[in-house]
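A single protein chain has been omitted from the complex, and every remaining protein chain is retained in its original position.
Here the chain labels run A and B in written order, and each chain numbers its own residues starting at 1.
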Amino acid sequence: MAIRLATALAALMLTTAAAHAQSVIMAMSSSPTAIDPHYHTFNPNETVDIHIYDRLIERDPQNNLIPGLALSWTMIDDTTWEFKLRQGVKFHDGSPFTAADVAYTFARVPTVVNSPGSFSIYTKTVISIETPDPFTVRMKTAAIYPLLPIDLTNVFIIPKNLGPNPATEDFNSGKNAAGTGAFRMTAYKAGERVELERNDAWWGPKTHWQHLTIRMIPNDGARTAALLAGDVQLIEFVPTADVARLRADKRVTLAETASLRLIYLWLDRSHTGPQPFITGPNGEALATNPLNDLRVRQALTMAINRPAIVERVMENAAYAAGQFVGPGTWGHTPGLNPPIHDPARAKALLSEAGYPNGFRITLHGPNDRYVNDGKIIQAIGQMWSRIGVQTTVDAITWPNYVARANKQEFAAYLVGWGFPEATNPLRSLVYTFSPAKGWGAVNRARYSNPHFDALVDKLMTTADDTTRERLVQQANQLAMNDVALVPLHLQKNIWAMRTGLSFVPRADEDTRVMDLRPAP
Amino acid sequence: MPRPMNEETPFARFRAEFAESALAVLGLVVVLIVATLALLAPLLAPQNPYDLAQLDIMDGRLAPGSTSADGLTFWLGTDDQGRDMLSGIIYGLRISLGVGIGSAAIAGIIGASLGLAAAYFGGRIETAIMRLVDLQLSFPAILVALMILAVLGKGVLNVMLAITLVEWARYARTARGAALVERRREYIEAAECLALPRWRLLFRHLLPNCMPPLIVIGTIQIARAITLEATLSFLGLGVPITEPSLGLLIANGYQYMLSGKYWISFYPGIALLLTIVSINLVGDQLRDVLNPRLRR
Partner (left out) sequence: MTSWLLRRLIQALFVVLAMTVIVFLGVNVIGNPVDILISPQADQAERARAIIALGLDRPIWEQYATFLWNAVQGDLGKSFVFNEPALRLIASRMPATIELAVTAVLLSIVLGIPLGLYAGLRPNSTGGRLIMAGSIFGFSLPSFWVGLMLIMVFAVQLGWLPSTGRGQTETLFGIPWSFLTRDGLAHMVMPATNLALGNIALVLRLTRAGVRETLPLDYIKFARAKGLSPARVLAVHVMKNILIPIVTVIGLEFGSIIAFAVVTESVFAWPGMGKLIIDSINVLDRPVIVAYLMMIVFLFIAINLIVDLLYTVLDPRVRLETRE
């Protein structure tokens, strides 16, 4: 009897231990703005949403497209894409997933009230949706649009049962927060935590965790400390300053991979006359903007010692870059390497361009937006000063910074952007600023090159993947040779977890707890 | 305490009383050393930490005692930009002290004058001044400073302006609080009976008697101003990153604390502590010496 009781007790203890082990707490680095998956195009929202909702097309860890709620997608004619849907999928509210839910989702996206960043940027190329049967969706676009599958990796599907105009608030309260995802939301406290329970009916591979808590700890030091103290099991965006130490700590393991986020500099082209932030070597006004001279731009990019920035400033949590995307991402151009650091040649180029004594420039950057942003511009300031370009560094907070950058105030300034593939930056960043067309939307420096524009025009109307790839590579080459902007490095995404767990690091910045498991 | 009371100038007596505390004298010595360092920074610092051309990231995060490629020894190590911490601290003292003392002094003069005037004159003047004080105190210091700097942008002068704007009202309130009590005392009534000029009443009679709380607040305010500046820098809104104050040096080192590179925020922290503690030691003793009610 006593033995049996002891066994029973032991068994009980084991099961409670197991139950405890199946709870996991993940710490995010910033707070989502809503649980409504169509409210705001904002990375932290996506990180939470991927646990609750699914998309037609998902991305694998290397950012390749893989089936999500759609099993296959094909372009059946120049303006029609056909999707075959996964069958037997159920929403958290019990209703089955069908083509009607896709149509409902696409109709809802542009109607979200007061959205500060609408998902219609991903859905607006679709002018109509047909549902010939419950598991087939046909999307019509106005013109050839080869990028639709990539856009769809951003659109979460919600059930049509939510009825007309579901309110964002009702998603946050949990009333409307029904997706098809691996977890169902049980509680949400804005800025603090999200509580989720496993959805045992999920179509994907079984998730290890019964209960998931997502906590928001924006302070870098506090996030690392929480992991070291064992209060959380997984953290994202490990601060670069802590990487070396965490690597040496037996209590934690790291998972890392190259990200899609490129950190680069704009060199202002909007001023042809004097640029307010550039003066002569003795502070005198200059008649023209030196940045319009290709040799000056080449000198500036050549003066930057990228490997030094990667090693010393980024503590090896980055890769030096010479183009928009890294190897393995679509549109990568082989042979387009980071410019070689050559201060002597840079000086010579400056002399050739008529600036033997250099000039003065202010390098602007945010100090609270990208990893080590303020430090990177200081390091570049050092390097430029060595070739005779006396650099003043000004790091300002993001709200102020972005407002001034949008007004083309700055001469040289740092920005970062995650590119899912290479067409995206070519069309939005380097293409001539054309409000009517919607292209060149964030071409802040107002770079403009008709040859380049012609290439992109051709690219955007080509369906054949091989031709597109060749065109992308040509455009890439052209933009880089002309120093349309100055690529610096691609960041690494780094996660840290308690030892005994394994996690699949991702090129996109999503933290998928479905990919966290006890280490084999 | 036996003390010769004959034929002393007020200053000599003040000096003797101040010197009664060895700690305060030590504090004064440290304050003087710190002030000298700050004033002579360009002559004393081995490196100009604000000149990017003199820094090299390849010297970044070196431990104390390391040597750079061109032979400069970093006695207190370097920060992430390869900035010599010793030079950084000497220059940083300059900014922190400047911001702290400057803003506390300006705020003190403005605040105390307004507070005294309010208490003494009463009526509409008092109402106007105190509503202004209320308006100011209705905004928490750090938030006002944040908003001001968000609008104005970073910079040493902007930080000083922000701190002055948020701190003057404290002096005003304290001065008025003390003066309200004082002005009902007999000596003021007596002075009023003598028909002394108002400014004389205010500044020669009322002010000295309101000084003790003002000095307590004042010493705390200098420390506060320096800390507030550090906090603003920590939140990314203080002085520019290329011209770090002690607070910004600490904030920069904050992220390296977990990874064992203690020197980046440890030494500036020590310099900051030393400065503030010394100022306060001096302030404490001044308060005891200047307080007429404590005079034996």
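Just so it is clear, a contact is a pair of C-beta atoms (placed from the backbone, for glycine too) under 8 Å apart; a residue touches a chain by one contact, two chains touch by 3 or more.
All of these numbers come straight from a predicted model, not from anything done at the bench.
J.: Would you indicate which residue among A:G94, A:P276, A:P399 or A:P518 is in contact with the undisplayed chain?
T.: Within the whole complex, the residue contacting the unshown chain is A:P399.
J.: Give the residue, chosen from A:P327, A:G438, A:G500 or A:P518, that touches the chain omitted from the document.
T.: Final answer for the missing-chain contact: A:G438.
J.: Mind listing the chain B residues that contact the chain we can't see here?
T.: Its contact residues with the unshown chain are 122, 126-127, 131, 134-135, 137-143, 146-147, 150-151, 170, 173-174, 177, 180-181, 184, 212-213, 216, 220, 223-224, 227, 230-231, 234-235, 247, 250-251, 254, 257-258, 265, 269, 272-273, 276-277, 280-281, 284, 287-288, 291, 293-294.
J.: In terms of residues, what is the contact footprint of the unshown chain on chain A?
T.: 31, 33-34, 39-42, 113-118, 120-121, 168-169, 172, 189-193, 215-219, 221-223, 225-226, 228-231, 368, 397-400, 402-404, 406, 417, 424, 428, 435, 438-439, 441-442
In the analysis below, only the chains that are shown with their structure count from here on.
J.: What part of chain B is in contact with chain A in the complex they form?
T.: Touch residues, chain B against chain A: 52-53, 55-58, 60-61, 80-82, 150, 153-154, 236-237, 240-242, 254-261.
J.: Residue numbers of chain A touching chain B in their complex, please.
T.: Residue positions touching the partner: 220-221, 224-225, 228, 239, 241-242, 244-245, 308-309, 312-313, 367-368, 374-375, 378-379, 381-382, 385-386, 390-397, 399-400.
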